[in-house]
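Since the structure comes first, as structure tokens, the remarks are kept for the end.
With one protein chain removed, the remaining protein chains of the complex are shown where they sit.
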Amino acid sequence: MDNIGVYICSGCGIGDAIDLEKVVKAANGYKPKVCKQHEKLCNEQGTSIIRQDIEAEQLDAVVVAGCSGRVMTQVFDFGEIPAERVNLREQVAWCHKPNDEDTDMAAEDMMRMGIVKMQKSKIVTPQILEDLTDRVMVVGGGVAGLSAALTAAGLGHPVTLIEKSKTLGGATAQMKKQAPHQAPYTEAVDPIALKLAKTVQASDKIAVNTNCSVAKVAGQPGKFEVSLSNGKDIKVGAVVVSTGASDYDPSNLSHLGYGQSENVISRSQFEQMAKEGKLLRPSDGKPAKSVVFIQCAGSRDESHLPYCSATCCTESLKQATYVRNMDDEAQAFIVYRDMRTPAQMEIFYKQVQQDPGIFLTKGDVTAVDTSGSTISVDVENTLFGESISLDADIVVLANGLVPTNLEGNILNLAYRQGPELPEAKYGFPDSEFICFPYETRRTGIYAAGTVRQPMDVGLAIEDGTGAALKAVQALALYSKGAVVHPRALDISWPDFNLSRCTQCKRCTEECPFGALDEDEKGTPLINPNRCRRCGICMGACPERIVNFENYSIDMVVNMIKACEIPEEDEEKPRVLAFVCENDAYPTLDLIGQNHLEYTPFVRFIPVRCLGSINTVWVTTALDSGFDGILYIGCKHGDDYQCHMIKGSELAATRMENVAEKLQQMMLESERVQIHEFGITDFDKVPAMLEEVMETIEKIGPNPFKDM
Amino acid sequence: MGIKIKPDRQFIKEVMENGGDSVKKCFQCANCTAVCELSSGDAPFPRRQMQLAAWGLKEKLAEDPAVWYCHQCRDCSAHCPRNAKPADAIGAIRLSLIKHFATPSFFGNLLSKPSMVWLVFLIPILVVSGLVFLGKLHPAGSESANPEYAVHFGQFIPHWAIYLFGLIVILAVGGAVNSAIKFWKGINKAHPGDRSKGEGFVSALIGTAIDLFAHKRFSACEENSKFKLLHMLIFFGFAGLFIVTSVVAPLAWLGKYPFYSYLNPLKIAGNLAGIALLIGCIGAIINRLSATDKIGKGSYQDWLLLITLTGVTITGMATQIFRIPLDIPVLAYSSYFLHMVFIFVLLVFMPYSKFAHIYYRFLALLHARMTGLKLGEAKVVEQSEPAEVAQKQVAQA
Partner (left out) sequence: MTAAIEAAETGREVFLVESEPWLGGRVARLNQYFPKLCPPLCGLEINFRRIRQNQKIRVFTQTTVSSVSGQAGDFSVELSTEPRYVNDKCTACGDCAQVCKVEIVSDFDYGQGKSKAFYMPNFFSHPARYSVDRKALSDDQFAKCKAACKYDAIDEDAKQKSFTLSVGAIVIATGWTPYDASRIDNLEFGTIPDVVTNVMFERIASLSGPTQGKIVRPSDGGAVKNIAFVQCAGSRDENHLPFCSGVCCLASLKQANYLLEADKEAKAEVFYIDIRALGRMEDFVTKVQNNENVTLTKGKVAKIHKSGDQVEVTVEDVLGGDKIKKRFDMVVLATGMVPNGLAGVNGGIVSLDEYGFVSAGEIDGGVFSAGCAKRPADVSTCVQDATAAAAKAMRIAK
């Protein structure tokens, strides 16, 4: 873009701290169409000047130097005309020594980078794929799936519902009763799944396929091509996976007597027995007068399921009421580790425990002796202050839930990165995000219900409903060529210049969202609607063939080159920092907001993700004389905070390549460092930068500086 | 392997009927134990007892002296997060245990069921009527009648018949002793404790008695401050009357009666005690009636005891007044009749009613002293030093 207007604001202390004449001079070096100063650019007068210029001077981009782009966003929104915000306020005036040569130099460099960025950017035109469908496919017809189907249909979308078994309703529909999912929470109710299934069957927008599974899913959001096991081929736009969870295999629980005696049964077996109407000992058909429920049978156990299956406490309470309602002489014992009936489910707990024939104790089951005519259950760490032993006609193991994702073969994605949703832990699929639980790593595919995490019926209904909205939302966004979270509404897209591709497969391997497939040769096959626009492929590509119209290798290379590097003898070192725009950039703003001071020798370039940093930027910076390079971004590892899931992790692993490059250039490895901060760790950043400057001082200036 | 657990559903039902209807609401948070000023480090209660009761483990509770440490101040009920009313539940447990220890057990059943209340009073009515009838058959005792008065109690119920009544009381006391021995053996077996830490029998006996008289352990209760005063009035009122009666009875035996003057020291003592008892009882009734549902309005046996005590006092007073100075035979005899009925209920049914807490509690506290249990004191735990923790871990490893 050539017709650029530059506007420099002197308000909020910017003019007091920085010699803006120098900044104007720096800007004019790039011959902008307009370059103006204003004392409060954000007020109506200021923005109307810009608007007038856009009209009169036919500007195709503006550069606004003033406050951070994180504030006054809508004030400086000029519609089609992109506005680059040069952050002179938070990241220069408020955090560097006022009226200092070095502060001015920082402002000048930022001005230059801002203008170059716009010069090297192109107007973004969205890429809208053809033949999009608005059909939503829901895989799994339990409460979550039924809720998802009803929601998507209610929002006007045609729905295909796939259910493996012959009837809809899922696990809870098989129950005699389900635990309450809404007020008054006092007693078990008829399974809501049955009601939902009826409504689904009555809907003319929902095509139900029972006895059916998904044979293959190819393509991308908006146009998935799905083959079903019943021979049908359908096209769907988005997918909700709600295949639920299976019971943990009780045959692994022989230490609790399963398999040792017919009278030790799983919770589903007991439910079935209750549904059939008689609680009889499987061994001899005699009525069960004493039923012992063992909680956490396999759950919360490192050698079985390390997690809590969430529903078993409530389920056993419910099943204890069966024992009592079917035979007043019978009694039920529940041995729990912690009674986990959160939120209003506490009310149900309170109600059930009042039954004089229901007995509860905390405790650890140490042995289940099946040798006698009745089973003997030994419990220690009880509430009695001593170990106890219970006689049982039937022992019910409250065995936990295992996500069906672990069983595989749910979606059979024809994706280069594998056929199913990536696993987060223990077989539960992503997301690991607390704030954005629906952001799975397979765009347009949303998991809901117990396949995603153990949950009760009430939550599964809401989860299915929410997942359906995300599916519908993805379709709405892709119809406009925009992407989904975390860069929602972004219409930019990565363009692969495949003629220069060397089939190294880095991009196809590293894309956190599995967006890229490969042809036989290893050339990436691009699925734009699977892409989340993070630029990690851009960072991965050694041939630098991946670029966005408004975020490209060339753009950043030129921004780096735009920085003026003082001669070595001036003793003004320079460090270039690539900062994650999601967290690190706001952190820098915070430093300014809190008026903490730090070294003015660092130049910051915001990046979509640390993973999008291409090594060529590093070499360019070193070539142009920067003494050090920093990557500042989000934490990786188990508790990663990277918004692109693997970006900061990849950046860290790519450091090995960078180290190699440094070696080739005969440079010290300390010159390139990666630092991870939480968004509120602003107090630690100045010290880190100071330390970096000390290191640079120690190892001396970049030998390429004056070349 | 732990102890074999077999819930006694009948016992749970009993506890629930005896005022512990909320016992199953308990979810074992242990708030009650922490809040209780009498509960102590080594012998915490009532959380564990609530669990034992909710599971119907009567035998365990029978041998647990802690059940008797509780003075029913209701601090625990006031703070109970589940409205399980531990105080009422423990009270109910005590009643069920009184029944459990009762010999013969028929009386235990009789006294524990509100539906049997008619029989509780019918029996003494029949007995006293029998005495009156006997008096008509063998009118004796008129020899001591004062001709100045129309009322002659000796002619209504002859003195020898009264001694017969005394004999029945003594039999009842025998029953009580039997129960007490069973209880004592039980707690000592289950909780032998460390006698070397405790006091000797005599010293413990005296100490316990002093504690009881001083109402030492009532002072700790926060929730129910009136409680101590009322209990003292009842306790000392009853004790006073009991002593006066115990003095008068042998004197009467020796023919050294009657005492017509209200200024007679024994009479003064008796009346003072009676007034104290009456105030205490009425106060306690008001206290119970005005108690919130949360704290609890008391069990059937509470009320039975209170009404009986009140009945004894009021009829006693009335008997006295209708004789001197009013001297109205019909009213005096009616009052006397009722007085004897209440006395019967109180004394004869003692080992089978709440009244029995007097000696169970005494024995439990005696046992505590003898085993060196410091009631009402939590164990003070210091924060361990980091080094200690590390050492412990090394040791464990």
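To keep things simple, chains are lettered A and B as they appear, and every chain counts its residues starting from 1.
Just so it is clear, contacts are C-beta pairs under 8 Å (C-beta built on N, C-alpha and C of every residue); 3 or more make two chains touch, one makes a residue touch a chain.
From a predicted model like this one, the values you see are computed outputs, not experimental measurements.
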item	value
Candidate in contact with the missing chain, chosen from A:321, A:412 or A:473	A:473
Listed residues A:56, A:489 or A:687, member touching the removed chain	A:489
Touching residue (missing chain; options A:98, A:259, A:287 or A:306)	A:306
Residue, one of A:1, A:49, A:71 or A:326, that touches the chain absent here	A:71
Interface with the unshown chain - residue positions in chain B	27-35, 39-42, 44, 47, 79-83, 294, 378-384, 386, 389-390, 393
Residue ranges of chain A at the interface with the undisplayed chain	11-13, 39-40, 42-43, 67, 70-74, 77, 151, 154-155, 182-184, 300, 306-310, 338-347, 350, 362, 381, 383, 385, 425-426, 428, 432-438, 453-455, 458-459, 461-470, 472-473, 476-477, 484-486, 488-489, 582-583, 586, 590, 593-594, 634-635, 639, 641, 643, 678-683
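By definition in this document, only the chains that are shown with their structure count from here on.
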item	value
Cα-centroid distance, chain A relative to chain B, in whole angstrom	67
Footprint of chain A on chain B - complex, ascending	1-7, 9, 12-13, 16, 24-25, 27-28, 47-48, 51-52, 54-55, 57, 60, 82
Interface residues, chain A side, partner chain B - complex	331, 339, 349-350, 353-362, 367, 376, 378-380, 382-391
